[in-house]
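The complex appears here without one of its protein chains, the remainder shown in place.
Should a chain be cited, it is by its letter among A, B and C, assigned in written order, with residues numbered from 1 in that chain.
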Amino acid sequence: MANFKGHALPGSFFLIFGIWWSLKYSFRYMNQNGKNRKMNYYYRKIEIIDGGVRVFFAIIGILAEQFVPDGPHLHLYNDHDWIKLMNWQHCTMYLFYGLSGFIDMLTFLFPVIPLGLDRLLMSTAGIIEGILFYYHVHNRPLLDQHIHFLLLYTLAGGVICTFIEIFLRDNIVLELFRASLVTAHGTWFWQIGFVLYPPSGGPAWDQTSHNNIMFITMCFCWHCLAAVIIVAINFSLVCGLVNRLKRFRGEEHIGIKKLTSDSNSQAALLNDTDEE
Amino acid sequence: MANFKGHALPGSFFLIFGIWWSLKYSFRYMNQNGKNRKMNYYYRKIEIIDGGVRVFFAIIGILAEQFVPDGPHLHLYNDHDWIKLMNWQHCTMYLFYGLSGFIDMLTFLFPVIPLGLDRLLMSTAGIIEGILFYYHVHNRPLLDQHIHFLLLYTLAGGVICTFIEIFLRDNIVLELFRASLVTAHGTWFWQIGFVLYPPSGGPAWDQTSHNNIMFITMCFCWHCLAAVIIVAINFSLVCGLVNRLKRFRGEEHIGIKKLTSDSNSQAALLNDTDEE
Amino acid sequence: MANFKGHALPGSFFLIFGIWWSLKYSFRYMNQNGKNRKMNYYYRKIEIIDGGVRVFFAIIGILAEQFVPDGPHLHLYNDHDWIKLMNWQHCTMYLFYGLSGFIDMLTFLFPVIPLGLDRLLMSTAGIIEGILFYYHVHNRPLLDQHIHFLLLYTLAGGVICTFIEIFLRDNIVLELFRASLVTAHGTWFWQIGFVLYPPSGGPAWDQTSHNNIMFITMCFCWHCLAAVIIVAINFSLVCGLVNRLKRFRGEEHIGIKKLTSDSNSQAALLNDTDEE
Partner (left out) sequence: MANFKGHALPGSFFLIFGIWWSLKYSFRYMNQNGKNRKMNYYYRKIEIIDGGVRVFFAIIGILAEQFVPDGPHLHLYNDHDWIKLMNWQHCTMYLFYGLSGFIDMLTFLFPVIPLGLDRLLMSTAGIIEGILFYYHVHNRPLLDQHIHFLLLYTLAGGVICTFIEIFLRDNIVLELFRASLVTAHGTWFWQIGFVLYPPSGGPAWDQTSHNNIMFITMCFCWHCLAAVIIVAINFSLVCGLVNRLKRFRGEEHIGIKKLTSDSNSQAALLNDTDEE
């Protein structure tokens, strides 16, 4: 959908997941007494829901792209030419993100599926989006090309980061990096919408001005900054919350300490955070 | 051979190996009680045959490129110009894949040859194919260039994946990734044949239409999707089969258990799959 | 600031940090009895000051870019066009380096913040500088473009090196590499100033001469060489100094040896340096 909504929709999806992941991974990092069997059970459940929501978002995206009034309605080819290829390309993009979510669900449902396949598919979905965008903007005005090309930077970062996560799973630095990139990816989609299809109905930007291109480049950097700050705030909120909870439960623990032996793992955790 | 067969032949080779590898690696992953001396012996045999078949395919390819009616018949230069350079380039491509298969055989025949050399040569064969294709399509119509360039994505993925396998051998995620890429590489060769040399004798595609290029890009993504699905089906088939076999033999084992001590490895395996 | 000072200022910042890092990391490498609790305490303090100085430099840079007589004075847009975008871009660059310094401080102040985030932010700051420079020089004379593009090589090296350091912390080879690259980055900023805005008031260089471009390329290599030599000299100075100190204290130690047991770590260190 070459309009404001067509960019706001994926933008919102990415933004929601960026913020959600920054919370999820911060929380898990702060609760690293992962040997806790019950906790692991919940994390597994959360990962399955996480994947499921991504499948759901992908289905919404595909349906929206296909069945908006000016969409292709599942027709790909009439007698002369391809129909609404741009919508079909967006569907393909959603399809791969949906597939990635689906594999995530499978990975945590069936232990026989090797861990890492979920990250591999997520990485592939990013590459596919990159390939589509790269050839997407051919023959368009300069500013349009440039503003879409900048998406490739966050994509490239995300693909590299996710690919490394195949081998280095549960690395908080990489996970927060991914969350930031996905957040910036989301807000940048919104920015594209605002620049190319101003919802206020104002005049579109001058697509050939070199100054506009220079500003957009800088604006992209500011989006990255904003994403870093959002993730940092989420991380510190979770940090504060978990520490307060720990102190609260810790005081209860002290009372029970002499009765149970699970305070060892608590102590081990504290050491862990100190050392690392 | 700039015709349909010249693309269907390598396409079939890649496709066969993509499917075969997805089966082979899934099977080995499900039978990871690799300390089993007898099993290792069989795997080694299979690897040698695997390499041998690749050498055989490469020889077929080279002979076909050289001795088709309009081939160069081993002549490289006449008094004015180079003869049928495109066929010679394809031969070079086959030659490197043949060499890679040959080194695979040697690696598993002679234990003195360091493991990893086979992956290095496979990676090199991919780079060589990439270099040849990259300069191959100079001065050709836009669609022709684009459709060949897309091969570079699967190649790049395969080269990176195989290069990592030098250091991270027997990683099932990488192996399934490689199998998917080789499968997509194979089906894409078929697609090139259908687009540039329609075997039905219909009219060739409009090589300059921007819409065709956009469709082809999207079509490439669908081939990747198909490859992922093929590999996923193969993996789950093997999974199901091996689990059924295990359960079948497992019941026998239970009977013998008290007599033999090799059930430990079986238990270790089960733990292994659970944990990982 | 498109003048000599605008390049000398960041050049000096990078140069100072290149030299300082080559000294800091050499010193820590020579004092690797890091189990020493007191030493670690000092190193932590030094890292915090290191980050703080970078924040301070970034603030100076931003203020200078904003409030020089021909700067934007915090105005970004008047009714027609963007104001002084180049100064705003430089501010953005400083902002990210400042952020990186700030995260460095936080990482060493609060143990809950995972190590590696500081390197990730430093790497990101490099990428942001690279993106800004890459689009910065569009539509400028050839020599101007080329001389700015060469900065991308040191940046790319620095980004890759810092990114690896997320996973391979405290690797002296990477740290010295980073110090050299930052030094070369700094001297090259000075070189850009001298070439594009000769402070002697002499005529600017011919911006279209191919020979000038060839010389500048070679000159960049010489800057790299100079940076390597500077870092090598600093390393050997620190080496000599620390060895002399060790020998001096070592003789005292011999006297005390029988009384204390901390000479073990000393011996372990010596073994360590020999083996590695």
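One rule holds for everything that comes next: a contact is a pair of C-beta atoms (placed from the backbone, for glycine too) under 8 Å apart; a residue touches a chain by one contact, two chains touch by 3 or more.
Everything numeric here is computed off the predicted structure, so don't read it as measured data.
*Asks:* Thinking of the complex as a whole, which visible chains are touched by the chain that is not shown?
*Replies:* Missing chain, whole complex, touching shown chains: B, C.
*Asks:* Looking at B:H136, B:R178 or B:H223, which makes contact with the chain not pictured?
*Replies:* Touches the omitted chain: B:H136.
*Asks:* Can you tell me which of B:I16, B:I59, B:L95 or B:V242 touches the chain that was removed from the display?
*Replies:* B:L95
*Asks:* Across the whole complex, list the residues on chain C that are touched by the chain not included here.
*Replies:* On the side of chain C, residues 29-30, 146, 153, 157, 168, 171-173, 176-177, 210-215, 217-218, 220-222, 224-225, 228, 239, 243, 273-274, 276 touch the unshown chain.
*Asks:* Just checking the interface: what residues of chain B touch the absent partner chain?
*Replies:* Against the left-out chain, chain B lists 81-82, 85-86, 88-89, 92, 95-96, 99, 111-112, 114-117, 120-121, 124, 127-128, 131-132, 135-136, 138-139, 166-167.
Following the convention adopted for this analysis, only the chains that are shown with their structure count from here on.
*Asks:* Which word fits how the chains touch one another: line, ring, star, complete or other?
*Replies:* It is a line, because the chains touch in a row without closing up.
*Asks:* Average the C-alpha coordinates of each chain, average all protein C-alpha coordinates together, and give the chain whose average is closest to the overall one.
*Replies:* Chain nearest the centroid of all protein C-alpha atoms: A.
*Asks:* Tell me the angle, as a multiple of 5 degrees, of the rotation that maps chain A onto chain B over the C-alpha atoms.
*Replies:* The rotation relating chain A to chain B comes to 90 degrees.
*Asks:* Count the residue numbers both chain A and chain C use at their shared interface, divide by all numbers used there, and answer same if that is over half, different if under half.
*Replies:* different
*Asks:* So how far apart, in whole Å, are chain B and chain C when each is placed at the average of its C-alpha atoms?
*Replies:* Here chain B and chain C have centroids separated by 44 Å.
*Asks:* Where the CA atoms of chain A average out and where those of chain C average out, how many Å apart are those spots?
*Replies:* 31
*Asks:* Which residue numbers or ranges of chain B touch two or more of the other chains?
*Replies:* In chain B, nothing touches at least two other chains.
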